[in-house]
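Provided herewith is a single structure, encoded as structure tokens, for subsequent inquiry.
Of the protein chains in this complex, one is absent; all others appear in place.
We just call them A, B and C in the order they show up, numbering each chain from 1.
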Amino acid sequence: MLFERIESEGLAHYSYIIGEGTEAVVIDPRRDCGIYVDKAKRAGARIALILETHRNEDYVVGSVELASRTGAEIWHTEPELEYGYGRLARDGQVWKFGRLSLQAIHTPGHTPGSMSYLLKTPQGDPWILFSGDTLFAGDVGRVDLPGLDRMEEMAGLLHESLFERIIPLGDDVIVCPAHGAGSVCGSVIQDRPWTTIGIERRLNPKIQHRNREDFIRDVARELERPPYFRMMEKLNLEGPPVLGSLPVPDPVQAGDFAERAGSGLTLDVRSDLAFGAAHVPGSLFIWRSGLPSYAGWFLSYAKPVFLITPGGPPEVVPDLVRLGFDNVAGYLAGGMLAWHMAGKESRAVSMLTVQELCRQLDAKMDRWILDVRSEEELDSDGRIPDAHHIHITLLPGRLGEIPKDCTVYIFCGSGLRSMTAASLLARAGWKDIAVVLGGLAGWTSRTCPLKVTGS
Amino acid sequence: MLFERIESEGLAHYSYIIGEGTEAVVIDPRRDCGIYVDKAKRAGARIALILETHRNEDYVVGSVELASRTGAEIWHTEPELEYGYGRLARDGQVWKFGRLSLQAIHTPGHTPGSMSYLLKTPQGDPWILFSGDTLFAGDVGRVDLPGLDRMEEMAGLLHESLFERIIPLGDDVIVCPAHGAGSVCGSVIQDRPWTTIGIERRLNPKIQHRNREDFIRDVARELERPPYFRMMEKLNLEGPPVLGSLPVPDPVQAGDFAERAGSGLTLDVRSDLAFGAAHVPGSLFIWRSGLPSYAGWFLSYAKPVFLITPGGPPEVVPDLVRLGFDNVAGYLAGGMLAWHMAGKESRAVSMLTVQELCRQLDAKMDRWILDVRSEEELDSDGRIPDAHHIHITLLPGRLGEIPKDCTVYIFCGSGLRSMTAASLLARAGWKDIAVVLGGLAGWTSRTCPLKVTGS
Amino acid sequence: MLFERIESEGLAHYSYIIGEGTEAVVIDPRRDCGIYVDKAKRAGARIALILETHRNEDYVVGSVELASRTGAEIWHTEPELEYGYGRLARDGQVWKFGRLSLQAIHTPGHTPGSMSYLLKTPQGDPWILFSGDTLFAGDVGRVDLPGLDRMEEMAGLLHESLFERIIPLGDDVIVCPAHGAGSVCGSVIQDRPWTTIGIERRLNPKIQHRNREDFIRDVARELERPPYFRMMEKLNLEGPPVLGSLPVPDPVQAGDFAERAGSGLTLDVRSDLAFGAAHVPGSLFIWRSGLPSYAGWFLSYAKPVFLITPGGPPEVVPDLVRLGFDNVAGYLAGGMLAWHMAGKESRAVSMLTVQELCRQLDAKMDRWILDVRSEEELDSDGRIPDAHHIHITLLPGRLGEIPKDCTVYIFCGSGLRSMTAASLLARAGWKDIAVVLGGLAGWTSRTCPLKVTGS
Partner (left out) sequence: MLFERIESEGLAHYSYIIGEGTEAVVIDPRRDCGIYVDKAKRAGARIALILETHRNEDYVVGSVELASRTGAEIWHTEPELEYGYGRLARDGQVWKFGRLSLQAIHTPGHTPGSMSYLLKTPQGDPWILFSGDTLFAGDVGRVDLPGLDRMEEMAGLLHESLFERIIPLGDDVIVCPAHGAGSVCGSVIQDRPWTTIGIERRLNPKIQHRNREDFIRDVARELERPPYFRMMEKLNLEGPPVLGSLPVPDPVQAGDFAERAGSGLTLDVRSDLAFGAAHVPGSLFIWRSGLPSYAGWFLSYAKPVFLITPGGPPEVVPDLVRLGFDNVAGYLAGGMLAWHMAGKESRAVSMLTVQELCRQLDAKMDRWILDVRSEEELDSDGRIPDAHHIHITLLPGRLGEIPKDCTVYIFCGSGLRSMTAASLLARAGWKDIAVVLGGLAGWTSRTCPLKVTGS
């Protein structure tokens, strides 16, 4: 039997390939889909079916790409929508492959059409539930995406899905969700790579409330919705363009870079420290593993992307393509070393350790502390007195609140998002900014005049 | 500097990628072209140029495929032809990339437009000659392909190309041809992976004749022309279909195989011994490494190919695609083990060792020895008295010469082509056939009544 | 979190690497242990602990090898034995790594010291049970290895281990055993790669009996014990030699093979059909994927092994080393093609399809059918009337029962073991033997005079 989970790191997206005999099924494939083709081939199976658990919002699903290479049938889930590809799966529908079968279980809540798929043993017993974005390890799906007006309705549906459709399958059924820890689809997903319905019943805080009203009150909350979700929804409805192979960005010589990249956006994916030390003026910083979470907030589909890498060819093309950024046009050949050797000017961001910050805060009066962490982090890890809080994702729209005439000290949890924030401020003309290295984690390891409250 | 030779085994096709700075050139790419993209990427270069040395006849050139992925410019060579892609390179044309340059040197003979490309050092000195099918290690290009009526003309042109254009470049210039030992493009190409003009002047028997007439007499010979050459010429003129990724043949269950494969051709790529022991009735045998040489003789572009492999998924898809056989539709899942476990009937071919043959020849009168080696092999390795000689490639057209009423003993050099011949005979209804294991090599290691003459 | 199952195919042996933060644990490592080092390295962890679930009998455990590369602590389990390495784990012992912990649960039955290890969540809840050879998917550990006199005692202990120590952990706990389907350690292990205590409670036939007496009656059975188990027990007690890297067998030219291999055993790992067609006289046949199951029955630790492969270098060295066969000295360079081209004599085995067998059985009187399947297969799949049954593993000791003066038709499930049996008979001088291709599976797909009873 073929059974593998394919994880797309950063997105923390889980897809699955399951096969028996000469047939295989893929659930929620990603767009760079060669891995499924290879695994099926090695197992001596052909990919006959592609099942989507719901219309995804956070990445471009690879159904159309994979079907173009394998001829597989695609099944999607939202009866309210008009898809440009595939067919509509129905509650209770069964697909057999080899001695196994998968059964669709309608589990609305995250979206109106959300399906879970129950894999049954050859004897027909419940075995593994592919729960999509309905049930995660330690979390449940968000219910605000179909619209704020439908949020309570969706939360109610989710309650039924969980308590009347999933939990009755039995404690011993293994749960395979569409996301793991680190996904934007659930802020508190646990790092529990394998779980069961019973383990979730014991440990998942969201399904401790059997009471419908309490549950709805708990989960019917508006969460952040990155601007790229709209593009994902569009592509996942119409079917995205078939790539064939990944785009190959051009190496661009330092001397030509400003001109080539002028029409696009320069994205620096080196380390935060290297960016802080020197970067191409006007470039946006997102550290590599943060790309799946933050590219969708700060990049635009309208402009080509030019990359600054540690020197070699970019390795982030798959990450960008999974979010629909197919237009990765080039990268700075030779990296910043070549840039400086060509006599090009670069910019720096002030960085300081928490020790240095202690010293400066004692001495300095005209300072402004910007904390770019999320509300959830403020609640759980504590607030910095006198700090001004603007979540990193809201920064582009709230720049007006930040002064230009004094030093802006930027804080986040570790220093990474602070550097992204610094790059946003620098692009908008701020000059006197300083990133606190180690962020709140570093800070709370020290005793200093700047206290943290409420942690 | 990036400099790599990419060998397509079996075809013994050599292509080259050369890069300096951020630009790379590919000479005579193959169709499964991901390898060039990867090597260029790792070197931090983009593939800017694709140069063809001539219009190829023995494989599908990957220029169009590679250009579709990289945007490279394609340059081809035959002014007499109307290409469906690219631009025409001219004698003396120079392409610069980084500090290096390549210069086209018109070296007709193999084809009217054949180009060699001379790589020069940064100082402008001759360094490496990409000699296409004009000059090989130990051989020169065949001149019969443009037509028998033009053969002497082409041989004369080849003489000028070699003696007036290539040899004057200097003994110390490195020669990088388009084929190595084992290619159908030159029967006596030596296994000399790196060579120079001087080494060829010393060792290549074809260029010992400085006399034009002798040279023409020596090289103006008609050689075999596999039927697939016509398709290669067509595809390499029009530009073959862009694949994007390799075709993925379906695993086909033993129970469904006869029906699925009925419309196509069943090709067995297992070992000769396994085929001899048991095979699907009606299947054609070509051993794996013989595929690039013999598929073009015995397969048809009109029918889908179904494969019998050692059991797992087929690994020969790239070999077939390089010859334009894109329609590899399926393979027998589980191989012959599954076939027999499903109770399906198979056929066998008699095989015998040279020892056993000695015993049988002594005893048996009604026998007929079929030798499927080439004329060149007969000349160099000796003839078997009483044997009937039909080269394997001519067998389909000369079956009428072979008796059905006595045992046909089949000989080749090693036993491999004999098994291919046996599969051709079995498909055409012969029953009493026997393959001599080890072939002439085995035979000549023994003393036996069957003498070999003339070796 | 790092959590991976490493499967050694053929053996169907499962080992596990689990890591959190900078520390990782490996449970029951195999001897070719680079894979754990690589996975730990990639995860940024060091392998700090190696836990054995019991003293293994069916493969050489890689604890000592892995510890020599990583400095990890080894914990073993049998207080009755004097180990040459490591320390003794105690019931209830806890190892912490990162936020996780593993707790030893003494679960005797398969061996007196057998340990299961319970992985707990950061919150301290039961999560995953590494159940060693105590509980499998669909089976439980055999209890006959500590001695037939202790068999009932061990079965009783196993009952307590299962019903008083494992099942009470809860239905929702995930079970990760040391073997999957195909292992010699449990004949009815199911192809259920992920399971839970609850799923086993529902589906595992062995733990349906809550009644102690019934359970003991069911599981206290003597099973086959391959002769190599003794060597495994010895090596796994003393600690096997450290390899550093895998042995590299020499390619041996056909002309030298007989002499070099004369002192050893020639093992042919090609396909059954190729072996049947032609093999080096005196060689033993075991198909590649059957090697982990049958090498231990028919190979000797006293003699070097020489391999016949499909032609290239052998890929079975890891399989042999896992069983302690470190002395793989050489292989026939160029395979049987080179053998025959050197004029060497080979032997064949008659093979026939079930169709041909029907015809022969009708016609022929002096025949003897040898069925080499196991008793379990006879019971489940049916018996062949008039067949003589000797399980393949018992064949070397019962050759005297087999006639030499008539055709011996050999049957197994598929034809593979029949060819191994044929090689054993041929080595012992039998000449008139015939393997039935497709075996019983092929036979029962057909209607023929030879009926199968009792299936």
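Here is the rule we go by: a residue touches a chain if its C-beta (ideal position, glycine included) is under 8 Å from a C-beta of that chain, and two chains touch if they have at least 3 such contacts.
Every value quoted in this text rests on a predicted model; they were computed, and no experiment measured them.
K.L.:
Of the residues A:187, A:355 or A:380, which one touches the chain left out of the display?
P.N.:
From the options A:187, A:355 or A:380, the contact with the absent chain belongs to A:355.
K.L.:
For the chain left off this view, which of A:80, A:149, A:259 or A:345 is in contact with it?
P.N.:
Residue touching the chain left out of view: A:345.
K.L.:
Which residue numbers on subunit A touch the omitted chain?
P.N.:
Listed in rising order, the touching residues are 270-274, 276-278, 310-311, 336-337, 339-346, 348, 351, 353-355, 414-416, 437-439, 441-446.
K.L.:
So that we can see where the missing chain sits, which residues of subunit C does it touch?
P.N.:
21-22, 34, 37, 41-42, 44-46, 69-70, 242, 244-245, 248, 250-253, 312-313, 333-334
K.L.:
On subunit B, where is the contact patch with the chain that was removed from view?
P.N.:
Residues of subunit B in contact with the hidden chain: 1, 3, 121, 123, 125, 127-128, 170-174, 191-199, 201-203.
Please note the rule applied: only the chains that are shown with their structure count from here on.
K.L.:
Any idea which chain sits dead centre by C-alpha averages?
P.N.:
Smallest centre-to-centre distance to the global C-alpha mean: chain C.
K.L.:
Please flag the chain sitting at the greatest distance from subunit B, going by CA centroids.
P.N.:
A
K.L.:
Which two chains have the most contacts between them?
P.N.:
Comparing chain pairs, contacts are most numerous for B-C.
K.L.:
CA centre of subunit B versus CA centre of subunit C: separation in Å?
P.N.:
Computed value for the inter-centroid distance: 43 Å.
K.L.:
Which whole number of Å gives the spacing of the CA centres of subunit A and subunit B?
P.N.:
One centre to the other, that is 49 Å.
K.L.:
Among the residues of subunit B, pick out those that touch two or more other chains and give their numbers.
P.N.:
As it turns out, subunit B has no residue touching two or more other chains.
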